[in-house]
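Every protein chain but one is kept in place in this view of the complex.
This part shows subunit A:
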Amino acid sequence: MEVVVGRSTRSTPPGRKRLLITLSVVLSFLLGTPLWWKSTEVYRSPLPFAAIETHANQVASLALALPCDLHVIFVALPIPPKEEDQQHLQVVVDQIQQQISIILAHKEQFNSSESCASGFQVHVTLDAENVCLRSRSAAGDQQNNKVAKFWPCGLATVDSDLQELLLESSSDDDNLLDEFFWSFSKGEYLATGGCYTVVLFDEDLLNIFSNEKLGEATVVEVGNQVNPISKEGKGKRRRRVVGKYRHAWMLGPELGILSFGRDAASDIADLAVMYFSHGGRLSGKDVVVEDKEESMPLSADGKAILSFSLLNAEPSDWIFDWAFEEVEQRFLQPLVEALWPFAHLFVESQVLYYTPKAVQSHWDAALQSHVVPFKQLPFFVNANEWHLDSSSAAAGRSKLLHFAIYVPAAKECPLHLQLSTGRISQTNGFTSPGWGGIIVWNPPGCLGSSTDNSTGHQLSTKELEPLIGVVVAQLRTLFGLPPTVLDDSKTDTFGVPATARGFADWEVDVLLRRRAVMDVHASASTLASLSRLVSSLPNMVIMDEIGDQVTSSLTAAKAAREHAISGAYHATADAARKARGLAEAAFFQPSIMSLLYFPAEHQLAIYTPFFVPVLLHMLVAVIKESSRYRRERRSYLRGLQNQD
């Protein structure tokens, strides 16, 4: 081999042996890289990222909304059936529909999550003694087997009980009337929610009733006097009563099918939107502006524990016990059952002793009581001494709602809470959002001579009843409803209090709608966060369990959406709760934590000592060899040219 050194030429082509060796080393590295990559990979269960994103987008663009139906019934006397009645009903439907959309146009007032999907679908029935005429929409549904949702006809023909009840409209009778309607409609429409009925009684009809009655009954004490409607009818006031089920009724002028006007339509629309759709919170002008993301005191899986505690502040003065078992059975069990569609509540109780409050009260001579001022209330709860915790809540992620009944010591009895206005609180209790409620209960006769009753007293159910009333009101407040059903004399609207269950059916519907929408939203946002987290941390191990939970959550959310369209309230709430619960479970899966022990820095520290020196050598070799090969080849080519 003759080689000319320097810029001279060479006669033989340069050898490729060493270049090939170097390249084969590089190649083996390149071949090994996928193997290494695969073998050091962590297990990641494939998550349906696309589906999560679609779900999130769907929720963002088109919120889940449950449909509502409004069924308006005109009760009328026998009328000759006419052809144009059907058209007339349609006109009424349109009128009400229009009014509803006008009210809903001021939408910023409302919490959109609890609204019905696209307002109400209005149906009208004319229930005369001889005619039962339904508007086209109602009739159309009849063919779609949705007839069960509507009341049957025959209200006008039933019996005189109704008439009597209608004529005497004190609040007691409202309750009876409510029950009457309930039994009348019972079994005829589905009790799952979303279908509301307004029964209209025209003034004229009532007058006829009362005249009939006058005619029948011989003993009459000035009949009309007990009937305020006919009196107020002149003032064009309509009496509106919202029942504790899913119906309301209106008494007053212009409520006949013929005399029906825009004013009455607006009245009905107002009733439907304010109460059936939004829980009766927004009455008139005093709109409570709630924060948009109003949350319910429930855990992700829709559970909460109502923990009742009787706090004996100073047992050496007196010791009280309570008949809680009975209270629970009589008052709380119906409430728990009523809320079961959207909230699974559990009740537990305890009696605690030596639990002084954390704030000092002062004696107010004018009020003849010890007073805790309004601005001290946030410090009332004594977290050190009130051991309210529960071990059953610790096991899960349940929400705990405390209801503490505080029995003050003898030296601070009677104890009253002062409102910010300076008056004394009527309920003597307050709520703390997300925590629960506190009620101060003063033992009777504690101002008198110091009693030597250090032995146990038991608070009977009767004594506890007002307290439980306050508790129910507090619970309603915590769930975002007014403490009691509004009796608004300004608009002449009255509510029938749901004494047995604390929550009216239509209020449960409102809460259910809100909860279901929130659940679906929360599931979407949780899943979206999870997918962001997962994609931002490529080293994170993702167990199959997480993947399964995510998939089931998406399935449940989809089911919720489908159920919502078909108007199945309970199924929607169940599916939505499931979607949220599973999403949360996936997000809080403990196996995600293992990432903490295997950070990216470790990998760097482990691989650098190997890859840096080896790759350095390889790169240098490749560069040197290839540059040498090029140079030698050039000189060889030059040599060839020179030969030529």
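The definition used in the following text is that a contact is a pair of C-beta atoms (placed from the backbone, for glycine too) under 8 Å apart; a residue touches a chain by one contact, two chains touch by 3 or more; residues count from 1.
Quick note on the criterion: contacts and distances are computed from a predicted model.
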From the options "Probable electron transfer flavoprotein subunit beta", "NADPH:adrenodoxin oxidoreductase, mitochondrial", "GPI transamidase component PIG-T" or "Guanine nucleotide exchange factor MSS4", the chain left out of the display has the UniProt protein name "GPI transamidase component PIG-T"
Among A:41, A:263, A:321 or A:465, contact with the omitted chain is made only by A:321
Missing-chain contact, candidates A:410, A:424 or A:621, resolves to A:621
From A:350, A:499 or A:591, the answer for touching the chain not displayed is A:350
On subunit A, the omitted chain is touched by residues 3, 5-6, 18, 21-22, 25, 315-316, 319, 321, 324-325, 328, 348-351, 353-354, 387, 389-392, 394-395, 454, 456, 605-606, 609-610, 612-614, 616-618, 621, 624-625
